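Before anything else, here's the structure in question.
The complex is shown incomplete by one protein chain, all other protein chains being positioned as in the whole.
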Amino acid sequence: MNLDFEKNAPEIEEKIAELTKQKATDPNAKVDDQIVGLKKELDKVLKEAYAHLTPWQTVQVARHPNRPLLRDYIAGMCGEFIELHGDRCFGDDKGIIGGFATIADSHVMIIGHQKGKNLEDNVKSNFGMATPEGYRKALRLMKLAEKFKIPIITFIDTPGAYPGADAEARGQAEAIARNLTEMSQLEVPVIVVVTGEGGSGGALGIGVGDVILMLSNSVYSVISPEGCASILWRDGSKAPEAAEALKITANSLFKLGIVDEIIPEPIGGAHRDYDGTLQAVKQALLKHLNILRRVSERKLVDRRFEKYCRIGRFKHR
Amino acid sequence: MNLDFEKNAPEIEEKIAELTKQKATDPNAKVDDQIVGLKKELDKVLKEAYAHLTPWQTVQVARHPNRPLLRDYIAGMCGEFIELHGDRCFGDDKGIIGGFATIADSHVMIIGHQKGKNLEDNVKSNFGMATPEGYRKALRLMKLAEKFKIPIITFIDTPGAYPGADAEARGQAEAIARNLTEMSQLEVPVIVVVTGEGGSGGALGIGVGDVILMLSNSVYSVISPEGCASILWRDGSKAPEAAEALKITANSLFKLGIVDEIIPEPIGGAHRDYDGTLQAVKQALLKHLNILRRVSERKLVDRRFEKYCRIGRFKHR
Amino acid sequence: MGWFRKKEKPQEVVTEKKDLWTICPSCKAHVYKDEWDKNFSVCPQCNFHDKINWKERMDILLDPGTFREINDNVSTADPLEFKDSKGSYAEKAEATKVKTGMKEAVITGRGKIHGIRVVMAVMDFRFLGGSLASGTGEKILLASEYALRHKYPYIVVSASGGARMHEGIISLMQMAKTCAGVARLKKMGIPYISILTDPTTGGVSASFATMGDINIAEPKALIGFAGRRVIEETIKQKLPDDFQTAEYVLDHGFIDQIVNRKEMKNFLYKVLRYWKAK
Partner (left out) sequence: MGWFRKKEKPQEVVTEKKDLWTICPSCKAHVYKDEWDKNFSVCPQCNFHDKINWKERMDILLDPGTFREINDNVSTADPLEFKDSKGSYAEKAEATKVKTGMKEAVITGRGKIHGIRVVMAVMDFRFLGGSLASGTGEKILLASEYALRHKYPYIVVSASGGARMHEGIISLMQMAKTCAGVARLKKMGIPYISILTDPTTGGVSASFATMGDINIAEPKALIGFAGRRVIEETIKQKLPDDFQTAEYVLDHGFIDQIVNRKEMKNFLYKVLRYWKAK
């Protein structure tokens, strides 16, 4: 997928790839200087392109099909991952996965949305739109983490909760509400990372935590820009305007006090540099795990409650 | 349904009904003495017939289609009944019903199996065989009772948990197991009354309590006599033998220490005298409510645990 | 039944003095306005439950003269300085305030139900579709905290299309905030009863409205998470008429009972008497 604001970056990348290939077949090819030059140029182009993304452009980056997904983070960040399945009630959603994991020396429970890399996976996981079973599995694993006294890390990347008739029948609303209610009382640290799309209630359903982190090109919104535009502008094509108005970028949300820390992505976005992205997320998580580890259970719950109390509390006459 | 061991009782009842009708149309009919005489005879016949029921005959009485069902008990015993629906997860089973109820001055939560009086109701309630949703609704209501700090009374009358493919898919085993686990820790009194058929795990799934009461002609068994006969005798028609061997009557179970009190049914069985039966159950419940009311929450749970620990604890070398 | 004020009932605009009839939106029956009002805006022909405003709801549920509003200073905020094609949210909110006489989409306070003290929050659909936003969430939370402090049962009557887009993420977070309040009631054993009226959807159904110890719905109320059109687009199929009705939701296990409006107060009273934990 090409992003138009990236200007000639894809062409430069192509050229670099070509020269690198040439070098590989003919080690004597005199292309090193050219490659170095092109890389410098690419950096410059990308830096400029990403320095002033509009919110709508950010949405495109956040939804980029090559953006790292939860299983990429796990593979790159975690020493081990023991996936745990099922909601103990109806099924095992593929749109939310979870399990025990180690990050450096820390034992944690990782839970998050899982989009697919290809159509087949996307069909299985409903394009990362979770069903009630997904939210109920998530809650079960959180309760397990609480019993085992290990921190919980949730990864948010979803267009929203799955809007299917069966999901409604089995209580999509109840499942999300239950999570919001129970997560507020969890007696272990909960760190939330928004890595791509933070789609409304479907995101928040695993997103109540002590610390909310956000990748610099991710978004988080009460409604998709398209949805908002079609309701308030009566014109879905006004999504860029809606994206602007809704203040859905990491910077805006940081200013609004919703996000506690922005994790900067490598030059050119997370989809260009998995390793750089994963390392940045890993370091941020380790930092906050270390801080939260020292807070007592009681204080964690109290502080989390106060944190959410403050959101939308304004002075009135 | 005629029970052969009742001998000529149905004929006498018919005659009494006839004479009573005659009297109603012709107030001067000289039938009073005859009616009194017949009633005496009926009492004698029934007393004899029910004095020495075999276990298999008791099974027939326990399954009698005219036996009072949970809604009969509620209508006759309770000042009010506020039915509460749903498992908050998948559905609302009609095979287990429940809600707030008053018995005399006591506020309680009543939960129990509900067979149907006719085919239509029986189809709705699977002939009193509950689905996972039924057990999950039951548990939800028990937790509500615990929050409201009111005693729980469960009524058992089921051939067993519903053995359908869908019930398996949605975790019949898990639902029952969850109830056994959670009921052992409920911090309010739990009184269990077996009013008809106590069918295996489907009965026990709402049957863990502080006091277990049993109507004198009800049964309670690990497996149906037919099922046991077809496995161990390799012949379903040996159900009478199996019923005998399984020790499933109230008397046997009292001797085994499983049942704490037997509630005697009126002469000729519960299906002959609803009011007498309901009053007997009501008085027994009020008595035990009154006793359990004085026990602290902690002690209730401890005692309940010890009660179940003792079952099947025998001296070994 | 002197608790009505006509000006608070926009669906019955009196155009002329002789306009004495209400036409039921459901069965099209012509009903004397007076009869309609006396019947709590419920159609006597088909039991259609019309939307009512917060004042009417309080009057129906609470003992006369017992309602005391709390946190009436909380008003809309405009954290995003939101503007759409039709103008600014601030202006829209202001106009709504003038029209409704309310400062936010919910009114909270304490009162009595046949003598039992309760804390009530009543959403009003007239105020921007009863949408959940900073002020709404704040009041619903503050009321639950009030209930917690005083150990009074908490009753919320929902009527909402969901989160208010104009306050963006702040609106979304009110779902978590209100649920955090509910969690504290649960933990401390304070009853929380949720009454779902037409409509209770989106972010409100996915937060406090479905979390009652007891969930009650009015007949035929629309209750669901996603909108019908979105679902139909997703599954490429027409949905049945009863989809997302209170009756449907009851059948799927999420509602304890459907209660007629005129029986609601007694139902609440009866249920609250079972709470012995105080």
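In this document, chain identifiers A, B and C correspond to the written order of the chains, with residue numbering beginning at 1 in each.
Following the convention adopted for this analysis, a contact is a pair of C-beta atoms (placed from the backbone, for glycine too) under 8 Å apart; a residue touches a chain by one contact, two chains touch by 3 or more.
Values in this document were obtained by computation on a predicted structure and should not be read as measured data.
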| item | value |
| --- | --- |
| Chains on display which the left-out chain touches in the complete complex | A, B |
| Touching the absent chain when the full complex is considered, from B:Asn66, B:Gln185 or B:Asn290 | B:Gln185 |
| Touch criterion as defined above, residue of A:Leu19, A:Ile35 or A:Leu84 at the omitted chain | A:Leu84 |
| Candidates B:Val222, B:Ile267 or B:Val295 - the one touching the absent chain | B:Val222 |
| Touching residues (missing chain, whole complex) on chain A | 80, 82-92, 100, 107, 109, 133, 137, 144, 147-150 |
| Missing-chain contacts mapped onto chain B | 161-165, 167-174, 176-178, 180-185, 200-201, 204-205, 207-208, 220-223, 228, 231-235, 238, 241-242, 245-248, 253, 256, 258, 304-305, 308-309, 311-314, 316-317 |
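The rule is simple: only the chains that are shown with their structure count from here on.
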| item | value |
| --- | --- |
| Computed distance of Cα centres, chain C from chain A, in Å | 34 |
| Between chain C and chain B, distance of the C-alpha-averaged centres to the nearest whole Å | 42 |
| Contacts with 2+ other chains: residues of chain B | 88-90 |
| Contacts with 2+ other chains: residues of chain C | 186, 252-254 |
